[in-house]
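First up is the structure itself, then whatever we jot down about it.
Rest of the complex left out; these chains stay put.
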Amino acid sequence: GGDEEPAEAGGGGELTTVTLASSPLGHLAPIYIAQDRGIFAKHGLKVEVDTETSDLTSVPSVLAGKVDFATGDLTTLIVARSKGLDVKAVVPASASTGKAGADYGALVVSGKSGITSPKQLDGKTVAVNILTNIAAAAAREAIRADGGDPESVKLVEIPFPQVPAAISEGRVDGAWVVEPFLSAAKAQGAVPVGWGFTDLAEDLTVSAWYTSGAFAKQKPQVASAFRDAVREAYAYAREHEDEIRAKIPTFTEITPEVAGRITLTGWRDEVSRQAAEKLVGYAQRDGLITTAPDLDELILS
Amino acid sequence: MRAGGPLARGAAGAGLALGLPAALLALWWVASAGSTNIFLPPLRVIVEAFGRVWLSGTFADDVVPSLWRLGASYGAALVVGVVAGYAIGRWPVARALTSPLLAYFRVLPAPVMIPVLLVAVGIGDATKLIVIGLGALWPILLNTADGVRAVDEVQLETAAAFRLPVWTRHRLTLRAATPQIFAGARQALGISIIVMVVSEMLMSTDGLGFTVTQFQRSFAIPEMWSGVLLIGALGFALAKLFELVERRALRWHRGHTGREEPS
Amino acid sequence: MSRYRHGLGLAGLLGAAVAYELVVRALFSPLHVPPLTAIAPEAVRLLGEARFWTATGRTLLAAVVGLAIALAAGVVLGFAIGSVPGLLRVTSSTLDFLRPVPSIVLIPVLILVLDVKEITVLLVAVSCFWIVLFQVLYGVREVDQVAVDTARSFRLGRLARIVHVTWPTVLPYLGTALRLIVSVALALALTGGLVMGTAGLGEMIWSSQESGEVTGMYALVLLTGGIGVAVDLLARLAERRLLHWHVATRREVAA
Amino acid sequence: MTAELLRIEKLGKSYRSRERQVDALTGIDLAVREGEFVSVVGPSGCGKTTLLKIVAGLVPATAGEVVLGGRRVTEPPADLAVVFQEYGRSLFAWKTVRQNVELPLRHHVGRAERRALVADALDAVGLGAAAGAYPWQLSGGMQQRVAIARAIAYRPKLLLMDEPFSAVDAQTRGDLEDLLAQLWHRYAMTVLFVTHDIDEAVYLSQRVVVLGTGTTGVQAQIPIDLPAERDQLGTRSSAHFGELRAQVYARVRRTPRPSTPELLERVAP
């Protein structure tokens, strides 16, 4: 981890090394680009990305100080916080584009099913990647927003990569899916019927870079330097979408052709407090948590 | 030497069997009592969670489906493993033909097979049954094959000389191989419980593995640990059941190898 | 004979390949389960990539290290528990209790003290350890009392009896265990990559999955299985050398 | 004179392994008539067991052939019973004595008759009371008698016995010899009998075959023209018995012994 105080932004001197843990997914593209373009160095940081991680290991790793920052979806962070785990969201890692119909995650059904709106999934089987995270919340909310009853829907866990096959083989009636599988599913005849991310909140933060409360307290400059650098990276990304699309195939197995076609995640500067509040409400209603966490503790101010 | 009735001996046996676990649990209790690490809660908290979680409806909702999956696939693995293992052990040609092929499939981990099975058989119990069954299959199959290969030739010659019907001869060969078949079945028992839990982590809506995973993902750490305890207890109970069957079936083997203790 | 045997093995593999091709073409969309004709070129392409070999090297290293630990620990403990009277009865309930605990559940706890590479090795080691241990415990029961009596009458000590009597008797059981754990070790080294992102073949497979590269993923699976086949071949050769005196081997050599 | 049942021609067997090659049998010629009682004697390691196993169709010969009742033997022929030299290993450890004896009868005779046959056979070998025991609960001699009981309960046409009385005491041995002679008479069996006891061979058989080691083949075939009815005391003390015995002894003594390394085995280069 970073063991030295960062130099003032832009100043010369030693760079503070921070380690980031994230699976090699699309949301890393701005980070890599920022690294290439010296944006982190400008903020006195040197980042090391550790892709040897997973949902199973990232929270304990961050809390134990083995890595400084990791990505986690907001619902997971809320649940962790409410169980007393000292996690602190720093800056969004991926966000909804905020445009229903053009988001990077959607509720899809088979084109042959005759289903045209989420509420028709009442009483049917719907796949989400994990039952306790934001995907489940998004799927439920898409149905609820359409006037359906999410309680009557049977949610099962199917990893995103298997969703296109599960939909087109008719193994499930609907599925929550994100890019690049949303494109793949559509190419195989699936149609999006709901856009749960926008139903959840207007400016939804889907996942965030988070650190431990201890780290944020001991090295506030590093945390904010990291946040500033990422924000700068996002600003660059918003202007240079093509570079992002070109970057993705270099660290994932996604082909350039697919990378050029998929919907990219939105890049936002703030972890949306309003969205977080809504997610807390959903999590309470869906029985994931019993006590609401203090959002001031959860989100780095 | 032979003091005490069967009751006393039973008690002594139970003491021997439960002594070490009790000591270890006590050690855990003491060592963890002051733990503040959220991932390693005190055993006291875990035990509380155990009561809360498992001594309620969850037990029936989760343990029963798990047990049924376990039983069905273990049974199927037993049948398939013994039959296929017998064929492979008995006929060198069968062994030569299938050996690389089986080696190929043995290497594939469950997470690789599940996507294929998802497409092929869907998200119902069938996929889980197949995954558990495959996990349990290999130890049974390999042990059966090797056990059959190692059957004493004088026994085979005796059966052949008396021209015993083919099926009787197969049965005798299989019976002679039972000590190693039991070794395989015992291995498979442990493995199938693990694979049951792992397979329930995906595409599931109930079961022990599912529930433990949910606890884990929602950071309900004491509850998760209580699930681990339950899995251990389940394994223990099934192992004892297994031993009961084995003791009966392999008494001759204990006698034959000179291990039959006076009773 | 040996060539004939390998020829048969090859025929088995080819038969399975043909069966796979037919079934897949008949029943599945190539987008979900690609036919072998699509997988094979991709596999060949992967073979030419340094990335693949690095990943293979990492996975094999984790598998081998874990396997070695398991073998050593399993054999030592197995022989200790199996040959010291009473020890089995004292430990068996604890073993039965610990045996079914899936180490995968404990990953979040393990990550506090180990890194993912070490956890992967640990996963491999623990799973293989149990197999070796139980196989040894069962193997020890095969020891013939007359052989033991012979050794005892010549006052061979406990250690000498283990070396000269128990060990050779258990060896065939260990042979079975070896073939089991070789595949378990590989499978778990892969699983480490799949569930924790440990660099290696498993992570490559995961990455292909996450990127929707179905054909690439199947090509990796095909190659992984190939490693299994190669290792199995080695195991069988080793068996012929080490167990040439055993009924099973000598019957087949004679045949 | 009855018809020929068994013809062994130019029979050879060599065991090959990576390090050794042993010519266990070479150029064995032998014919046995139906209902004949032939004993085979010869030094330890000369191939008696191998010969019996080839006749039983359990081991393939590497040269020559065995013809039984006009048919070339390639697998165990019907109505054959074998008492193996390794009697202990030939009993099924998970079956009781009774079940072991019963096993070959299961598919031939009805339940009631089977029970009677088994009980008779066990009584005949003096193991009536041990019927419920498992083989590993018995002494060596008792195990051997179980194997004998199994063979005689089966009432085979051709009975092959490989040193069947080696582990029983002298008196039991005598009883069993008489039992065998009786059964042979009564059921018109053909018996091929391997023994190391020359007296026993002479006492029981109609012909004694002396086998030489390895490459030397059949050394002699001595017809035993003692009267059909024999008894332990009378026959054994008769002068003619003594002559025949001496004759066999002499032949056996002239047989090259396998203790000479060159004869024991010819290790392949």
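Note that the chains take the letters A, B, C and D in the order they are written out, and that residue 1 is the start of every chain.
FYI, a residue touches a chain if its C-beta (ideal position, glycine included) is under 8 Å from a C-beta of that chain, and two chains touch if they have at least 3 such contacts.
Keep in mind it's a predicted model, so treat the numbers as computed, not measured.
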Discussion item. Using the labels shown, and knowing each kind appears once here, what does the complete complex look like as a formula?
Written reply: A x1, B x1, C x1, D x2
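Going forward, only the chains that are shown with their structure count from here on.
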Discussion item. Per the definition at the top, count C-beta pairs in contact and tell me whether A-C or B-C has more.
Written reply: B-C
Worksheet entry | Chain whose average C-alpha position is farthest from chain C's own | D
Worksheet item: How many angstrom lie between the CA centroids of chain A and chain D, rounded to a whole number?
Response: 83
Worksheet, complete the sentence: So, in whole Å, the Cα centroid of chain A is separated from that of chain C by 37
Worksheet item: CA centre of chain B versus CA centre of chain C: separation in Å?
Response: 17
Fill in: Sequence positions of chain C contacting 2 or more other chains
32, 108-109, 112, 195, 209
Worksheet, complete the sentence: Given the complex, residues on chain C that touch chain A span 29, 31-32, 107-109, 111-112, 115-117, 195-199, 203-204, 207-213, 216
Practice prompt. Flag every residue of chain B that touches chain D in the complex, lowest number first.
Written response: 152, 154-155, 157-158, 160-165, 168, 172, 175-176, 178, 252-253, 255-256, 258
Item to complete: Note which residues of chain C are touching chain B in the complex, please.
Response: 4-6, 8-13, 16, 27-28, 32-33, 86, 89-94, 96-102, 104-106, 108-109, 112, 127, 130-131, 134-135, 138-139, 141-146, 148-149, 172-173, 175-176, 179-180, 183, 186-188, 190-191, 194-195, 202, 205, 209, 221, 224-229, 231-233, 236, 246-248, 251-252, 255
